[in-house]
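The structure under discussion is supplied below as structure tokens; questions concerning it will follow.
Rest of the complex left out; these chains stay put.
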Amino acid sequence: MERNVETFIGCDASYEEAKAVIFGAPFDSTTSFRPGARFGPSAIRHESFGIETYSPYQDKDLTDIRVFDSGDLELCFGLPEMALRDIEERTEEILEGGRLPVMLGGEHLVTLGVVRALAARCPDMHILHFDAHADLRDDYLGARLSHACVMRRCHELLGDGRIHQFGIRSGDREEFRFAAAGHTNLYPFDFQKFPETAQMLADKKVPVYVTIDLDCLDPSCFPGTGTPEAGGVSFNDLLSVIRRLPSLHIVGADINELAPMLDPSGTSTAMACKVLRELLLAIVAKTE
Amino acid sequence: MERNVETFIGCDASYEEAKAVIFGAPFDSTTSFRPGARFGPSAIRHESFGIETYSPYQDKDLTDIRVFDSGDLELCFGLPEMALRDIEERTEEILEGGRLPVMLGGEHLVTLGVVRALAARCPDMHILHFDAHADLRDDYLGARLSHACVMRRCHELLGDGRIHQFGIRSGDREEFRFAAAGHTNLYPFDFQKFPETAQMLADKKVPVYVTIDLDCLDPSCFPGTGTPEAGGVSFNDLLSVIRRLPSLHIVGADINELAPMLDPSGTSTAMACKVLRELLLAIVAKTE
């Protein structure tokens, strides 16, 4: 008798045949406002049976590609550095096998674990960062490993001009000044400047990591997140971005900050599932 | 002492004087994902006291027309065919009296009951179908009477070119191919092509049935439904469609798939009430 295992829909390839590997990073210990992003990965997996494997937007089907869903890591709450090391190790294991890592957060801090592993291999990597919040603080109430500092930590790894931030509409004055000083390219409020950046990165042929904090979406279409910020983008805006990704050299990606406890109608989880489907179809090469 | 009876607001005409008859079809046995559409009709009736009878969009008032709200049918859960027969009979009874049937679902399968009754009388009928999902599967896990198959069953009754689908953004590859093969006119994602279709139907003077799966609306403005699909239309988009209906020969209509258990803030039910008000004002001729 075979076990009917729950994976993200259409991602039931074996590890051996897979081109990409999904893993969950159920961690939210540094969330400063409303926690619960730890439940994001399993909710995405669980609710994915409400969407189809086929995308009428891209006319592609998850059944055409090979993705292995490895389930969730078991991360220690209360010890961010230990959790980041576990994420980094998992990412290295995936990269060693020549596969594409796709992480499901968790709070945004988890991105640092993947970026550490990737930055070691791709020192010329750029980051596409979609978010409502700048995440550029140097510390938050004393903690330097915090969701509010994750892009600042990434900046320390990659240096100036490597992080491209879109949709940002919240932060303290210092964060906006840090970006304005040329450390990152911060495009506030919407994604209008994305096509230019995408073209630039395509021309440069540099490796690109994509991190999508789902709260870049307007709270109307994505209420289920810890720190909702009015004035965000629509699904169609985000879809336009994703549909441009095939022109880039993507080396990894994550989506994060779904907090299912704050999503009583289930629309945010359904949104996350759809974003993940479109993302996978855009960045995982068709297997045959 | 008179009983203070709960009807949809402004729809307290007697059956005899009514031009249109509302009835609820509280059925959702074939819902494959999240059930609860069975509670849609009573929620719409119950919450209708939160809206006004007057529409500033159409400058019309429900108190100017005559609608009889007959309450809900008592349908058997677990026996779709029996439920469909009950709906068909109720529709026939309304049609025999020369009145306009307006059904409140329930899951989308209930539409088939009304369409059966109408197709028998109006073999040249067309269907205007507003939905996020194509609903064109031949069967779903073995069941041919399923919400996911309802338009396929309608197609069997009416034939090619009679079903006009708008807003569709979910389905498996086969469903989109079935439509693309010319069996239905499927306009994906939005309602931009609706005016042309409306003009064509007005010119032909054919009888038209309108079925509005409320999940055609974006989940941001209509979260309370079993299978929310990001990327839908706005209330103003749907309103534009409804305001064109007076130019057509409408022989019946339904709205469906409100699932109040998934609508904790009540906005979806309020939306359904407003859509029903606008729909009634658009398709029921002013009585005096």
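Order as written gives the chain letters A and B; numbering starts at 1 within each chain.
The criterion applied here is as follows: contacts are C-beta pairs under 8 Å (C-beta built on N, C-alpha and C of every residue); 3 or more make two chains touch, one makes a residue touch a chain.
Computed from a prediction, not measured in an experiment: that's the story for all the values here.
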| item | value |
| --- | --- |
| Whole-complex copies, counting every chain including the 2 in place | 6 |
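Methods note: only the chains that are shown with their structure count from here on.
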| item | value |
| --- | --- |
| Copies chain A and chain B - rotation angle from C-alpha fit, nearest 5 degrees | 120 |
| Between chain B and chain A, distance of the C-alpha-averaged centres to the nearest whole Å | 38 |
| Complex contacts: residues of chain B adjacent to chain A | 33-34, 168-173, 176, 188-189, 218-221, 223-224, 227-231, 262-264, 268 |
| Residues of chain A defined as touching chain B within the complex | 49-54, 56-57, 61, 218, 220-221, 235-236, 239, 264-267, 270-271, 274 |
